[in-house]
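Of the protein chains in this complex, one is absent; all others appear in place.
Up next is subunit A:
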Amino acid sequence: MSFVPGQPVTAVVERVEIQKLRQGENLILGFSIGGGIDQDPGQNPFSEDKSDKGIYVTRISPKGPADLAGLKIGDKIMQVNGWDMTMVTHDQARKKLTKKKEDVVRLLVTRKSLEDAVKHSKCSYAKH
């Protein structure tokens, strides 16, 4: 998941669709995000590369919409409803996720285990 400036980013992603839950006035998704290009990447506990300034999932409220949709803690969010999340500030990411007019958010997330799974299946495929 390391990022080389100028080169396209390739990653194995999972599509996650979360329905927003209405709680009083607000529509909540049930997770917390951290990271952004205006934040300090060295303090991110979930990233492999400590210079990665992407948006990461830092906390999932149990039994919330994100938990039910299959989002895992430590996931890096690559896209939200088509909007890129790899080069945004923290506030911009928050805004894209909390648009009042949208009921559902479709995320593209990536995590280490996805890569490993693909690699593993490739190897086993190569064997055969």
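Methods note: a residue touches a chain if its C-beta (ideal position, glycine included) is under 8 Å from a C-beta of that chain, and two chains touch if they have at least 3 such contacts; residues count from 1.
By our rule, contacts and distances are computed from a predicted model.
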item: Chain not present in the shown complex, as UniProt names it (candidates "serine C-palmitoyltransferase", "Mitochondrial 37S ribosomal protein SWS2", "Vang-like protein" or "Nicalin"); value: "Vang-like protein"
item: Residues of subunit A in contact with the chain not shown; value: 28-29, 31-34, 38-40, 43-44, 58-59, 61, 90, 94, 97-98
